[in-house]
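First the structure, then my questions, so here it is.
Every protein chain of the complex appears in place save one, which is left out.
Labels run A, B and C following the written order; every chain starts at residue 1.
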Amino acid sequence: MYNSIKEEAYHCNMQLPQLGLVLFTFGNVSVVDRRQEVFAIKPSGVPYEELSPEHMVIVDFDGQVVEGNLRPSSDTKTHALLYKHWKEIGGITHTHSTYATAWAQAQRDIPIFGTTHADHLTVDIPCAPPMHDEMIAGNYEHETGFQIINHFAENKLDYKEVEMILVGNHAPFAWGKTGTKSVYNSAVLEQVAKMAWLTEQINPNAPRLKPALIKKHYERKHGANAYYGQ
Amino acid sequence: MYNSIKEEAYHCNMQLPQLGLVLFTFGNVSVVDRRQEVFAIKPSGVPYEELSPEHMVIVDFDGQVVEGNLRPSSDTKTHALLYKHWKEIGGITHTHSTYATAWAQAQRDIPIFGTTHADHLTVDIPCAPPMHDEMIAGNYEHETGFQIINHFAENKLDYKEVEMILVGNHAPFAWGKTGTKSVYNSAVLEQVAKMAWLTEQINPNAPRLKPALIKKHYERKHGANAYYGQ
Amino acid sequence: MYNSIKEEAYHCNMQLPQLGLVLFTFGNVSVVDRRQEVFAIKPSGVPYEELSPEHMVIVDFDGQVVEGNLRPSSDTKTHALLYKHWKEIGGITHTHSTYATAWAQAQRDIPIFGTTHADHLTVDIPCAPPMHDEMIAGNYEHETGFQIINHFAENKLDYKEVEMILVGNHAPFAWGKTGTKSVYNSAVLEQVAKMAWLTEQINPNAPRLKPALIKKHYERKHGANAYYGQ
Partner (left out) sequence: MYNSIKEEAYHCNMQLPQLGLVLFTFGNVSVVDRRQEVFAIKPSGVPYEELSPEHMVIVDFDGQVVEGNLRPSSDTKTHALLYKHWKEIGGITHTHSTYATAWAQAQRDIPIFGTTHADHLTVDIPCAPPMHDEMIAGNYEHETGFQIINHFAENKLDYKEVEMILVGNHAPFAWGKTGTKSVYNSAVLEQVAKMAWLTEQINPNAPRLKPALIKKHYERKHGANAYYGQ
């Protein structure tokens, strides 16, 4: 009944260590089934080398376990909330990848410095501020989802165009139309984060990418007349 | 008689090169048998690729070899002293891992900048000052153990909550309920050390993590109502 | 008819992930057939692990596809223009390799700091400024080729001696007598870029390499009396 999303979630989770995005179990991917309104997510704290598709836990959009013997990722409620509010997301990836997490800890948006960044989004990669103490003490992971959604709303960002965020003092979340795309976005974010750090080291006054280049690179990959890929 | 701890110590030592925590033989893990009051530790200077469980040396809490034909790690007396004084430690790992060692050389505590850190401990990772000359000239490795224990006592730290330390100008030590946990803690320390360095590079005024987030992340993994893992 | 260049282009492209120069599909290599005035280039957006020699697309010097069912790399017109104007190039490599791209984003030439650099070229690695908005909005990849050629002309650089460039805010291009040589140059550029960044970190006032050393190292590899290699 849920085999397809369990299988995809398993393969997506296994990409995280291959791409160097996680140490131990510091990450998780989920994949949604929009018709059945559930998603498959990594069980909490299970090492990647012991993982199998059957281990994936099926959870509904309120964060309740629907199927599975293992406890789901501790970040499950954040995934649930994002699926509930953002109707066109197919998968979500959360990691503590080194460079993206360093920017989150530094509480800074990642400036758009080059075409690698503009190939994927047209604005700085947003960093949501750390949450209010009441949100933290309350339903923390649920509120983390709201923190993300609110930051997008306040900054007039579209989750279909900007598929990644840093949560201040915490770490990155990325999403996309599929689980695979969300993993891809996590890896792109990590690479862009590393290059942006180096750019500022090499030239502390490095200017942001100019609008014409941002537009060109984003549109050749994502515009109406895109000509990247097959 | 000591096969179980020799086997575990062997496997723990072999994790060090796999996790990228050692160059050549710059590290060692020990595993204790509390009933027999001995521990198994890596022999000194033997390359990891030549190691086998039989090579592990059995040592008592005064640092005397009980069994084994090889000389134990030169850091053996530090392990012995920690086992003697800290009754609930099951394993100890010492490495010269790159980023943690750089903080030790810089003689700085590692500030708590994010939730990756708070998932494991609630305070800055302590850096003990370099030892007094008399301690160094005397029973050096034995005194290194005292330096660690004294630093914890002076700073009112609990070795069951803070399972790692930097020894100033030297390198990190980590411990835990098992040998495996001490290796895990060494890898976490290295990753946290790298991200803290990057955080200060990206924002020299990056603030410490606020108390509410520290409490939340530590307790969801270690508190009475922990919900991380299985 | 084009098997030879397709085979070589395939092997050159496969070197990029092996050398750590690309994430996902962020790079491409082409190999030219000067007699037939065509080149073989990677298809756009096809993952390296799925690539085969038959996938290579054959394109002429005006950027028109001559053979192949797949769309060629989105950077194809840049390759075409360079082949058209620089008659002795045999292969071209474009990547978004981490350190070289960081210098491109910082909009700085890479200073010649050591003999590793001088073994390959005698001047700073040039960084062309970002293009004018009209060039970007127009035939962008074609104009990128002109940006490279014009920067060489304005700075009196010889493409046979300086086989690499950074395009400001974008990323590096490298070339050579063969496809293999262009890949080699891309890897050298990445290594030189990393070491130059580190050099400035270690000594912000590090001086450029002096002329006698530049001359010696370049000539022992490339001069009339070269004695490097077989």
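Simple rule for what comes next: a contact is a pair of C-beta atoms (placed from the backbone, for glycine too) under 8 Å apart; a residue touches a chain by one contact, two chains touch by 3 or more.
If you're wondering where the values come from, they're calculated on a predicted model, not measured in any experiment.
Undergrad: Among the chains included here, which ones are touched by the excluded chain in the whole complex?
TA: Per the contact definition above, the missing chain touches B, C.
Undergrad: Can you work out which residue in B:Met14, B:Leu121 or B:Ala171 touches the chain that's missing from view?
TA: B:Ala171
Undergrad: Which of these, B:Val46, B:Val66 or B:Leu157, touches the one chain of the complex that we don't see?
TA: B:Val46
Undergrad: Given the contact definition stated above, which residue among B:Arg71, B:Lys160 or B:Lys177 touches the chain not shown here?
TA: B:Arg71
Undergrad: What residue numbers in subunit C mark contact with the hidden partner chain?
TA: Against the missing chain, subunit C presents residues 113-116, 184, 187-188, 191, 194-196, 198-199, 201-203, 206-207, 209-210, 212-213, 216, 220, 227-230.
Undergrad: Which subunit B residues would touch the chain omitted from the figure, given the whole complex?
TA: 23-24, 26, 43-46, 70-71, 74, 96, 98-99, 101-108, 130-131, 133, 136-137, 140, 169-171, 197, 200-201
The rule we apply is simple: only the chains that are shown with their structure count from here on.
Undergrad: Could you draw the chains as nodes, link the ones that touch, and say if you get a line, ring, star, complete or other?
TA: Contact pattern: an open line, chains touching in sequence.
Undergrad: Can you report the angle of the rotation that maps subunit A onto subunit C, using C-alpha atoms only, to the nearest 5 degrees?
TA: Rounded to the nearest 5 degrees, it is 90.
Undergrad: What is the identifier of the chain with the smallest separation between its Cα mean and the overall Cα mean?
TA: A
Undergrad: Go ahead and note the Å separation of the Cα centroids belonging to subunit B and subunit C.
TA: Centre-to-centre distance between subunit B and subunit C: 46 Å.
Undergrad: In whole angstrom, how far does the Cα centroid of subunit A sit from the Cα centroid of subunit B?
TA: That gives a centre separation of 32 Å.
Undergrad: Would you mind listing the residues of subunit A that make contact with two or more other chains?
TA: Where subunit A meets two or more other chains at a single residue, that happens at 201.
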